[in-house]
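Quick one: structure below, then a few questions.
Missing here is one protein chain; the remaining ones are kept as they sit in the complex.
Order of writing sets the labels: A and B. Residues in every chain begin at 1.
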Amino acid sequence: MAPLLELSRVSVALGARPVLTDLSLAVERGERVVLLGVNGCGKTTLLRALDGLVFPGGGEVRYGGERVDAASLEAPAFRRRFRSDVALLFQNVDAMLFNPTVADEIAFGPRQLGLADADARVARWAEALDVAPFLARPPFELSGGEKKRVALAAVLALHPRVLLLDEATANLDPASSARLVDLLAGIDGLTTIASTHNLSIASELGTRAVLLHPRGQGILYDGPPEGLLGDERLLVASGLAHSHAHRHGGAAHAHYHVHDTE
Amino acid sequence: MPEPRRSQALLAGGLAAAFALSAARSPAPLAAALALAALLFRRGIVRQARRVARAVLPVSLLLAGASAAAARLAGGAWPDPAPYALLVLRAVTIALVVFSVLARADLQRALLPFPTASRLLVLTLAQVHALRLLATDSLLGLRSRMPRKPGAVDLLRGAGGITAALLTLSLRNARDVADAMRSRGF
Partner (left out) sequence: MHVPDGFLSPQVTLPALAVAAPLWAWGARRHFGRSALDALPVMGALTALAVVIQTIMIPVPGGTSVHLVGAVLLALLFGPTVAFVCEGLVLAIQAVALGAGGVTVLGVNALALGLLGPLAGWLLFRALRAPFPRAAAFLAGWAGMQVSTAAVVGALALQHALDPRYFPAPPGVVAVAMLVPSALGGVAEGMYTVFAMALLGKAGVRVGEAGGTAHA
């Protein structure tokens, strides 16, 4: 059976600058993938390519075996199915909030797709994300964390099969981060691909870690997160850790270590 | 009356009243309008009156006063004050009515049946919100970097710099918003 979501030898350039080069990745139904890499390595572009927002110059993206490109997304039936099955939570949450009220925001996706139970979904997901008190308010008035929860409710209301998350825990305090991780873990049958540059939460975000080359030129590691966290050479090569001189209890030395950059 | 009809009626009524009052050429209709507004919109009328006094009254008085003074200088006698007083009264009355109506109408609700207009308003206001935060921070940053109080030229230069930052940010936001809309099936 074809993988649920797949990149085959995908290359994406933004303007003249190559961002992803010859990347292949296959994700099966139900997998929880954490996409790791330094800032600027192309994680966002990769997620956007998976969501059919950016089309590769080389290679192809497939969902359920079908090609995802400008032409295939013209077909209304496929577009509706793809847009409801695959959802992306943007890193820039402000960009996701463009409706007059939180209720409208959550209902936007379902309504666009012509689903009849939009209001029921709004109620359910507003409750689940604890934003029900804000339903009548404009999203842009809320705090950063509240906005993130509204955006998440808005994408979950689509009942997607695949949820793509771009730096989902950025700007969230540890408690909210944990709540988010628990929420996602509790949704059965959901496939997630979550990007982060924060190694300390990598194993919470997924059971399969995919490490991207610092300049998007391939995948340096694909396996359990624990395997990556113990691999000093790889961590330094990917830019997620580095070695510099520092002191422990009076003795100065240099060894590699990871900086939590959250 | 349920929304959005209520807000739509209020806004339409307010707009019609504003145009009608702008045709007034005697004090009577203006006085009547003021009395009616004081009655219908008495809740919050003081605040609206203060806003009018701040926003509209100075400009109107200034223009009327300067014109009258200049006419005196040119003609040698004070001009008839009645039309000038009427001008100011008209400006103040329309402003009070419009402010009072806008305070009571929910603009976004009223626009709900017009998705394009509604979305445009929301997108713009959301961006104003985001850009204003950046602009305020930038101006504070400017102030904190200068040993002396920034003068006009410093502020203008700072404003130019902020504009570049705001433009880049707003256009990037615009691209992201378009992508987000597309991603959710628009």
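To be clear about the criterion, contacts are C-beta pairs under 8 Å (C-beta built on N, C-alpha and C of every residue); 3 or more make two chains touch, one makes a residue touch a chain.
Because the structure is a prediction, the values reported are computed rather than measured.
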Of B:9, B:38, B:53 or B:70, the one touching the omitted chain in the full complex: B:70
For subunit B, residues in touch with the removed chain: 11, 15, 18-19, 21-23, 25, 51, 55-56, 59-60, 62-64, 66-68, 70-71, 74, 79-80, 83-84, 87, 90-95, 98-99, 102, 107, 116, 119-121, 123-128, 130-132, 135, 139, 152-153, 155-157, 159-164, 166-168, 170-171, 173-175, 177-178, 181-182, 186
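Note that only the chains that are shown with their structure count from here on.
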For subunit A paired with subunit B, centre-to-centre distance based on mean C-alpha positions, whole Å: 41
Subunit A to subunit B touching residues, read off their complex: 48, 51, 53, 79-80, 83-84, 87-88, 90, 92, 94-101, 108-109, 112-113, 138-141, 154-155, 158
Residues of subunit B that touch subunit A when the two form their complex: 108-109, 111-112, 118-119, 121-123, 125-126, 129-130, 173, 176-177, 179-186
